[in-house]
Structure formats: structure tokens, C-alpha cells
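Starting off with a structure, shown below.
Other chains dropped; remaining ones untouched in position.
A, B, C and D are the chain letters, set down in written order, and residue numbers restart from 1 in every chain.
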Amino acid sequence: MAFFRKHYHPPGTAPGSLQAHPERSEKPCRFRAIRFHKEHFEVAEDSEFVPDARATVPEGQVTWLHAQGQASGKQLAAIGDFFQLHALALEDVHNTGQRPKVEEYDDQLFLILALPHFADGEVSLHQVSLFLTTDTVLSFCDGPSDPFEPVLKRIQQNASKLRSRGSDYLLYALLDAVIDQGFPVLEAFGLELENIEEKIVDGGGRETLLRLHAMKRELILLRRMLWPQREVLNKLMGQENKLIKDETLVYLRDCYDHTIQIMDLLETYRDMSVSLVDIHLSSVSNRMNEIMRVLTVIATIFIPLTFVVGLYGMNFSNSASPWAMPELRWYYGYPLVWLVLIVITIGMLWFFRRRHWL
Amino acid sequence: MAFFRKHYHPPGTAPGSLQAHPERSEKPCRFRAIRFHKEHFEVAEDSEFVPDARATVPEGQVTWLHAQGQASGKQLAAIGDFFQLHALALEDVHNTGQRPKVEEYDDQLFLILALPHFADGEVSLHQVSLFLTTDTVLSFCDGPSDPFEPVLKRIQQNASKLRSRGSDYLLYALLDAVIDQGFPVLEAFGLELENIEEKIVDGGGRETLLRLHAMKRELILLRRMLWPQREVLNKLMGQENKLIKDETLVYLRDCYDHTIQIMDLLETYRDMSVSLVDIHLSSVSNRMNEIMRVLTVIATIFIPLTFVVGLYGMNFSNSASPWAMPELRWYYGYPLVWLVLIVITIGMLWFFRRRHWL
Amino acid sequence: MAFFRKHYHPPGTAPGSLQAHPERSEKPCRFRAIRFHKEHFEVAEDSEFVPDARATVPEGQVTWLHAQGQASGKQLAAIGDFFQLHALALEDVHNTGQRPKVEEYDDQLFLILALPHFADGEVSLHQVSLFLTTDTVLSFCDGPSDPFEPVLKRIQQNASKLRSRGSDYLLYALLDAVIDQGFPVLEAFGLELENIEEKIVDGGGRETLLRLHAMKRELILLRRMLWPQREVLNKLMGQENKLIKDETLVYLRDCYDHTIQIMDLLETYRDMSVSLVDIHLSSVSNRMNEIMRVLTVIATIFIPLTFVVGLYGMNFSNSASPWAMPELRWYYGYPLVWLVLIVITIGMLWFFRRRHWL
Amino acid sequence: MAFFRKHYHPPGTAPGSLQAHPERSEKPCRFRAIRFHKEHFEVAEDSEFVPDARATVPEGQVTWLHAQGQASGKQLAAIGDFFQLHALALEDVHNTGQRPKVEEYDDQLFLILALPHFADGEVSLHQVSLFLTTDTVLSFCDGPSDPFEPVLKRIQQNASKLRSRGSDYLLYALLDAVIDQGFPVLEAFGLELENIEEKIVDGGGRETLLRLHAMKRELILLRRMLWPQREVLNKLMGQENKLIKDETLVYLRDCYDHTIQIMDLLETYRDMSVSLVDIHLSSVSNRMNEIMRVLTVIATIFIPLTFVVGLYGMNFSNSASPWAMPELRWYYGYPLVWLVLIVITIGMLWFFRRRHWL
């Protein structure tokens, strides 16, 4: 994940512009239109846009239009025209990488959410945009896979609550699917973190540290994008718009609890990763100290020994003076030197042990 | 304790599902039904569920159903049906590892609490779920031992206040028993921490550090789960539901004070553990420095000595030149060398002492 | 000071219990009853409890009962009965180590405060509990010395404001005496900290660090107990109970300022102690670096010298070959070697100086 | 960027003074006056001041006076007189380096904003001051380049929304242009940071650290100046002045979102840079440890070898005693010594490998 993820127009551009971003390859976008009421249900799955989705909506039916992938500026403009969406909201759908938020326009609600995704040991975030009007829900998901498959399946079951309730309950179901996606991602993340903890306690090396750093980085970015979702739900619950019925509020509260749990987990993971860095540093320095200590002790023992043997390598002429190293001519001179060497060695070992340096 | 402790259903699952969690072995769950009023008292202890607990409740009696262990989805569904509990609340009882919270439904209150437990030097947390209606209290505890034994004993005493007050006072008694469980756990934790402090001041090694790390980890998780309990009590005291009578409020305030004291302790422990890590690091590095200093001083003293004796080990031919190491042929050459060696040693020791390096 | 200081009853005990704490030796408790109005004043000092203190209180008189030491459960129960104190409040008086707080019951106020005490270079905290009713003040102090002596002396003076005002002004005077006790304690603490700062700047050793750690620990505990006093005074000033008259409020505001000043000082001390740890670490490592540098330089200079002299200690047979170390037979061979040694030494010293390593 | 950037008058100077700052070279200031309504549009570009800009403003026209560069005190006084601007506001325009803020006077709004600028790898900040009255917008920009060029171009287009709306919408357009300038600056900053991250992971040296420090410094200063802009927009949206019409509020909300996104990015960058310092430190110490370890191992292997060869350099006289180093006269003495040397070497290598020191 890059640090800077937002798409934006050049400063000074008129608000509501939908210019193409040259650096982004416009992937094809798949649209799906669903219309249902209590007894009825129909899906129009197409790779093309379905503009007449709302053409003849009978009373009491809910229409759900889902766009998977990155819609082009033209497609967005067409949808915006048809459903009369606010230009600033469309701009936010277009410029992905937005911060989650809820925006209330006269007769419609606009939400941006972040959908976490975990693959190949790496976390990524995708933008999900939702529009709610009295009988329509529009959803745009800028990710590789559709997070709303289970919701679709639930709609297809006849006895489903989703069928008998209005568009606001459908919005809740979509919200819930996006937010709950955080749990498996964070569970995988937590397992990875415990994994790294084990390696670090066992004295992991440089790669472990870099992996930990990468995870801290992902945590920072996750926090930045998931933190505002809490506020989104808070605002959603507190607003007095008639678009969300009172009986749906208790479900949104449940959703809100989930966002808090996710933030709690992120906080915990952050604390853990900080703590792991400490452990790593101290275990690296511990290990290093141990090595240096043993090696230095070895060197220190041999240095006096080398001095002693050097001493008797001196070439003082024993013919010139009886004071010139008479030890060299003693009968037990050489064994005595060995005795001295052994005594020094044992003495130093004893000294080091007593001081707990070995 | 694992970082990620929550059980959850796959994203997109319909709210209120009670599917079994494959990875969790469903332990048998013991139920106990108590019914009492001022003069009367009866207990039905059974390993089977007691569905007719409330069948014929006379006016003024309080029914308390306690489930110790992990109830199966089927059992929960049956209880939920019987007592008309909210589906989302039941899901939270089922998916243990929830964050403590209080939820207010039309004519019932739902609370989740975290019960700390200390055994074998390790802290664990279990979920306690409580339901309150006008004449009934339901409690679910997902732990190895029943925290409500003392409350049961108090009910069995005839003069007990518990008998003469309503279900809300019973709820308070259960709440109080769960929250006060924090004190012995934190006392044991504090003793352990003081223990570690002593070891660290005495220069503890790697295991002490890992133990301290484990305790910091436990503190982080304790904090995460106990912090929201404060909010739970705050909400409970502030709500305008008629389920909790005014005369019980002063007791809840006492309970609230206890949660604050527990949070205070956790904060203090956290500050202490951070401080202990610092002490540990500095005492490890102090120890290391001391070792290195002494060893390096030893080496440094011997290095010039070794140079001197090496000097006189050179084989300059004294036959070729009078300049070739005449010292070797001096009468007092060898004693002079010893003098030089001793002077160097004493000089360096004096130098190191003066600089406080020894 | 231990980390965990609170006395508590086993979880599940009925609220308001006054059981003895087996681990605490019940010290004898001295009671003192004072009754005064504008013109009149009488003291009954006794080591026994004075139950009839309020027996015949004429209109306009204020009764102050002070208990110095740890009252037994029985004594507390008797006092509670006599003055009709709330059972939960009495329990808090009994279980010392409570967090400062203010509790408002129907016609009485209950306050818990923490009294700091500095002796032998160590800070300790004692619990002061105060009850206020319209004409009575009860005070319990669980410490070695009576903090209210100066207040008693002021009452004994005829012209004193204390005599002419009601029980709420007496409460203020007691509060003020407890809170202002913080200033001499923090002044002594600050002097100690400046003392340590000086030692550290001069390069203090391990004991200085442990002393600093102990002070940080005391700061953490002081903060934990003194922080809530601010809130206590805030609540006291904000409450609408008629027990505290409007003309006393300005004095409480003064008291509140003092608690803020104390918290400010604690914050400052905390910042200072953090900063001192940094200084200590960096000065220890500076010192160590200096030692290692000098020693390593010495070793590094001698190592090439030792190589050179070792070179001419080789036993190449000059009889076998004219190539075998002809230097040994040169006329000025030995002086030349000395020249080489001196040149190497000076060269390295020059090199190290130029690089500012010496 | 310097730490202290604010221009100020000497303490005690009368408020509203416009004295010249001696240390600042007064650069020439270019003025531009634009007057437009729905169908009409005219520009007066001049290096001289245009005092009669508002002389004959017909109803429904908007006048925009822009000053690029640092206006002199005299010029400001003239403009202030003409448009009846508040003296304190003019002083703030004059003393650049102000904190962003919004100030509401009777019939005019005064805003200060900070315009970030990125050139040659360095971020700088310039002050933009804006005045809004019912039909006039004044803008002062103290930077090298004009940030309002795109807005001018949009005005020049006939179909532009800017032309058909009032002065408040123009103010929004200017605000938006200033705030959105943050995105390219932060994008460049983020790329630079990722760049540095790569270098650090590869083990960057001292310059990388100094560059990182410089970026942290820039971040601190950016944060200090951009943080209050959020508050500025918040106040602007919340105020009840009639100067900003309701239909412009939704655009200001969009602007507010952008300031939050910018703060989010700054937070993320800060967390990242802290994390990068950690990585750098640990990778430097890792590298150092590795070097020291290998070198110490080499030294440690040779030290016993040197001892052995020193041993047989001793001059014990084999004529004086058969105990005097008989090894020297053994037939296979020398090969044996080599064997010993090789065994020691291999043994130590095996020992070091087994302990993972190599």
C-alpha cells in the first residue's frame, strides 16, 4: 500500500468534475440491477450499464443497482443524471481513496466506506460508495471481488427478512457486509502477528523486523481508513432524515458495535507491534552481548598467556649475565611455565564465573 | 490469551444467526433456576435446561436462571423463544469474546461483561451476559467456575436484602460480583509485577524480560475488555428505563467507582511495566558495560607488555653490530626489562584509576 | 509504596459489610469531639469513642468529631448508627486505599481525600474521609500524624472566622489543610529531583538511576491518587445541595486552584524525570564510549608495533640464504627498527588526532 | 523553513500598526482587479494599485481584488481605508506568518490560510488572506506564484457557475484552490518518504537520516499551520452571518472534508517517519553488530593460535634439562603443532557455527 492513495483533480478544478485520471487504467466495470418486493424478485446481470433499471418501478418495490469495478466518468455521469445524484458525491465516487464519510443531501444519503481485503499476507483497502433514496440503493465497489454476494443470496431466499423490509434495511445489510469483512482480515492479521511474536521471542533476524515494520505500516493505514467508519455509523444513527426507519436503528447499533470492536482490535495490534519492536531490539542486543562477552572473555584469557610465552621468547644472553633469564636454564623451568599458564587460566575462569560473566 | 478472541459469523450472514462455530468444542452447559420472594426460596439445579422456569410465577417473585458454560445454539434459541429475547442479543451471547456493553430493548436490558480470572500466573477473560426484565434475571457465564456462588448463598439467607428487593437489585449483585472479581486478579497481578521489579533491580535476565512482556500483553488485553465496563455502568445509571429503580442507583454508583478504581490500577500497572522495561534495558547495558570495561582494561594493560617482550625476542645478530640490541648483553638487562614491565603496569593502572575506569 | 493499596472484601460480599481485614493490624484509634459557636468552644479529647457527642446540640452550634487512626468495624458501625451515615460510605471509610471522590446522599455529603506525607525521602499517602451534615462534620484520618492541628488552633482563637461560620466553612478548612499538605511534599520532592539532576549531569551511577526510578514510581502513584481530587472539588462547587453555602464557594475555588497547581507540578516532575532518564542513558553511554575509544586506540597503536617486533623474532636461518632477513645483520638494523616503530606510533597518533578520535 | 516565522511588532505597540519590518525586503506587489456578473466580465491587471476598483459597481456585480506579493504598509492602509477593513485584520495581513483563522467583523469576514508549496524537495508555506463582503472579495497572497490562475480562467468561461453565483461562491473557489494545493504537495512528500523508506530498508547512511530529520521537521511545521484550517472551515460553516448563503454550505463541507484528509495524511506521514527512524536505528545497529561479530570472531580464532606459536618461541635451554620443551626436538614436532593449530581453528569454527555466531 502506498502512503498517498487518494485520486484528486488539479487544484482549482471546478467542483463535480469527472475527468479521467491518466495514471489509472480504467478497468471494465460490471453492473447488476436487482428489483424485489416481498413476493417477487428479479436480477439483470450485465456487463453493460442498465439505465432503465428504475423505469417502471411499481409501488413497494426496492431497486438495487450494484457496480463492481471502476466506473468511467461517462458511466457515472449517466447514472448521476438518471438517479439525480449530487455532483460532489459523484466526484467522490470517481476519485477513489476517499475517507469514509456520510453526506446527507435533500432526499438522498451518500456513504463512503473502506473495504479491507487480505490476500498473500498483505492488506489492501477498497472504496465502497452507497447511495440511498426511498426505494433505491446504489452501490459502487472498487475492488477485485464482490463483497455483496451473500446479501444477494439472502435476497434470493423467499423467507428472507431482506425481502419484506425497505431500502434502508438493504443499506444496513450492505453496510454490515462491508464492516464485518474487517473481522476475517483482522483475524488473519492477528495470527500473522502472533506468528511474528513467536519468531521474535525465538530471536528472529532482520527479515522478521522488516515484516513487522510492514505490518505496522499496514496498521497505520488501516487505522486511518477504518477509524472514520465509526463516526459514519454514529452520524447515520443520529440523523433525523426519514430515509432510515426507526426499526432499522437497532441493527445499525449492532453495526456500530462492530466498528468499535474493530477499532479496539487495531489499537491492541498497534500496542502489540510496538511491544514486539521493543522485544526484538532487546533480544538482538541480548544476543549480541552474549556473543561479545564470550569472545572477549576468550581473548582476555589468552592475552596474559601470550605475554608469558612472549616473555620467555626474549633473547637475553645467558652467557653475558647470570641475571639473564636464569629460569630458562632451570631443570623444571618449562613445566613451571605450564603451571603458571594453567594457574592464570583457572584463576581467570574462576574470576569470570564468580562475577557471572560466563 | 490470543490477540483475536471474538467469535463471529462469516460477513454477510443474516443478523441473529446462531450457527455453531466449528473450531469450538461445545462444552456441556449447566443450568440453575432460582425463584424467590421475601419469605420463600427454591432452587432447581439441573444439567438439563429448565424451560418451565417461569411457567407459573406468582406476583412479587423473582426468577433467576443461570447458565454456566457455553450453551448450544439450540438451547439459546429455546431460551430466547421462551423469554422473548432479542435475536441480536442472543447472537452476542453465542459469539463470545464480545466487548462489554449495555443494550436496551423495549422491556428488557441486555448486558455483556468481562470476568477476569487468574490461574497459574496467567490472566484470562470470560464473557458474562445478563438479561433483565421486570421479574426475571438471566445470566450466562462462559467460564470454568461459577462467579455467582456467593450471591446464591446470600439469597439462601432469610434476612438477606437480596430477598426483599426486586430483580434490579439482583442484577446489581451479579454485576458487583463480576466487577469485584477484578480486585483479587489485579492484586495478584500487582504482586507478580512487584516480584518482577525486584528481579529486574537485581539484574534479571532474558526470562524476566519475556515474563514482563507477557504481562504487558495481558495488561493490553485486560484494558481493552475492562475499559468499556465503565461506560456500561455509566449508561446503566443514566438510562430512564423503569427496569432499574431509583433506590438501586446508589449501589450502581458504588459499582461504577469500582470500575474506575480498576482502570486506575491498570493504568498504573501499565506505567510501571513501561518503566520496568526501561530499568531492565539500562541495567542490562550497565552490566554489559562493566564487563567490557574490565576486560578491555585487562587487554589494554597486557598489549604494551607483550610488545616489550616481543621486542627482546628479535633475533638481531649481536655479532654483526654493537648496535644490535646491546641491552640483551647488559648485566642487569633482564631485571631492567621486568622493571620496565612493572612500571608500565603500575602506570596504566594509576591512569585508569584516576580516570575512574576501574 | 505497593502498587496495589486498596483493601477490599471478597467479591460477592453484601454491600456495606465492615469485616476486619486479617492482614491489617487494627491500630488504636483516637477520637476528639469539638463543639463550638461564635462565643463558645469545648473539646473532649479521649482515646475512647464519644457517642453522645451530638446528644444535646443547641441551635447554631457546630460539632466536629475527628478520628485519628484506623477505627474498628464495631466503632464505625456505632458512629454510623448514631449519625445515620450511609452503609456504602462507611464501607469506604473502612476499606482504606479508596480513590478520592465525593458522594452526595440525601442530607449529607461524603468525601474521600488522599493526604500525601513525606518522611525519610519517601512519599506515602493516607486516606482522609469527611462527612458533612448541616451542623456536624466527621473526619477520619488513617495516617500517623493529625493534619488538622492548625485548624483546631484556629478554632481556639476567639476572633477566628471559623467560629462564626457554619459547618461548610469548617469542611473547607479541613479540605484546604489536606490539599495544601501537597505543597511541602512536592517542594521536598522537587528538591530531591533537582538533587538527582545534578548527580546525573555529573555522571551518576546505578544507584542514582534506581533512585530516579523509585521517584518515578512515587510520581505515578501520587498522580493516580491526587488527580481525582480536582474532580472532587469541581463536583463540590457544582452541586446544588444546600449543605454548602454560596459564600463558601469562593474559598472552594481557591482550593480548586491549589489542586490544579499540584497536578501541574506533578506533570512537570514527570516530564523532568523522563528527561532525566534520557540524560542518564546518554551520559552513561558517552562515558562508556570515551573509555572504549581510548582503550581501543591504545590497543590499535600497539598491534602493528607487536607485528614488527614479531617479524624480527622469526628464526630464518641466515646461514641458508642471503635472503633470510639480512636486516638482522645490518649495522644499524636495530636502531632502524626503533625508527620504524616510532614512525608508526607517531603516524597513527597523527591519524587519530586528525580524525578527532583522541 | 525556520522554526519561528511570524512577523510581529515590538510588545506594547498600539494595535493596528503597519510599520515596516526592517529585516524584510519589501518586494513589489502586483494587483489585479476583476469585476463580473452573469453576462459580463472585465479584468484590470496592473502593477500599480487600483483604488477605484469599486468606484461604480452596478448592482449584482462581484468585484475581486487580488494582490500577489507583499503589499507595503502604505498600500494596505489605502486599501483598508477604501474598503473599510478592520485595523487588526490589516495588521495580520501585514505581519505574515499568522496562524490560519477566521475573524468575523460586522459586515465582513476575514480569513487567513496557509498555502503549501513544494519546490526543490523542500516544502514552504505562504500566507493567503481573504476578505469577504456582500459584493467584494479581496485576496492577498504572500508567495512566489499565483495560486488563483485556474479560478481566473474559470471566471473567464461564459458558462461557468462562478459567474452566476455571488461573492461567497467565489470565496469558496479561492478557499478550495488554496486547500487543494495540499494534495500535490503531500503526494510529492509521500513519494519522497517512500523513497527514503526504500533507502533505509537497504541500509541508508547518515545523509538519509538527516534527510528524514529534515522531513520530520517540515511535517511538524506543516501540521502546525494546516491543523487550524480545519477549524477555520468548521467555524465558517457554523456561522450565522448572512454573507455565506445556504447553497454554498455543501461546497464548504466538501472543502472541510479535504482539510480532514490532509490532516489524516500528515498524521500518517508522521507515524511513518517515526517508524522509519526506528528502522534506521535498528538497521544501523544490525549492520554494526554484524561487522563487529565477524571481526571479533576472526580475532578470537587467531588469539589461541598466536599463543601456541608463541609457546614454541620460548628459549628454554634444552641443554640444561630434558624437561625443557622436548617437543622441539621430536621428529614430528612441527607437523604436530600444525595439527594442533588446525584442530583449534576447526573446533572454534564449529563452536561458533553451532551457536549461530557466524
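The definition used in the following text is that a contact is a pair of C-beta atoms (placed from the backbone, for glycine too) under 8 Å apart; a residue touches a chain by one contact, two chains touch by 3 or more.
If you're wondering where the values come from, they're calculated on a predicted model, not measured in any experiment.
Asker: How many copies of this one chain make up the entire complex, given that 4 are placed?
Answerer: 5
Keep in mind that, in the parts below, only the chains that are shown with their structure count from here on.
Asker: What chains touch subunit A and also subunit C?
Answerer: A chain counts here if it touches both subunit A and subunit C, which gives B.
Asker: Give a one-word verdict, same or different, on whether subunit A and subunit D use largely identical residue numbers at their interface, taking over half shared as same.
Answerer: Here the answer is different, because the shared fraction of interface numbers falls below one half.
Asker: Provide the C-alpha centroid distance between subunit C and subunit D, rounded to the nearest whole angstrom.
Answerer: Spacing between the chain centres: roughly 41 Å.
Asker: Among all residues of subunit C, which ones touch two or more of the remaining chains?
Answerer: In subunit C, 313 touch at least two other chains.
Asker: If every chain is a node and each touching pair gets an edge, what shape is that graph: line, ring, star, complete or other?
Answerer: Shape = line; chains linked end to end, path left open.
Asker: Let me make sure I understand the interfaces: which chain pairs count as touching?
Answerer: A-B, A-D, B-C
Asker: Using the touch definition from the top, list the residues of subunit C that touch subunit B in their complex.
Answerer: Counting only subunit C, the residues touching subunit B are 2-4, 6, 8-15, 86, 88, 98-99, 101, 103, 105, 206, 209-210, 213, 216-217, 220-221, 224, 277, 280-281, 284-285, 288, 291-292, 295-296, 298-299, 302-303, 305-306, 309-310, 312-315, 318, 325, 328-335, 337.
Asker: Residue numbers of subunit D touching subunit A in their complex, please.
Answerer: Those in contact with subunit A are residues 147-151, 154, 160-162, 173, 176-178, 180-181, 183-184, 186-187, 190-191, 193-194, 201, 250-251, 253-254, 257, 260-261, 264-265, 267-269, 271-272, 275, 278-279, 282-283, 285-286, 289, 292-293, 296-297, 299-300, 303-304, 306-307, 310-311, 313-317, 320-321, 323-325, 355, 357.
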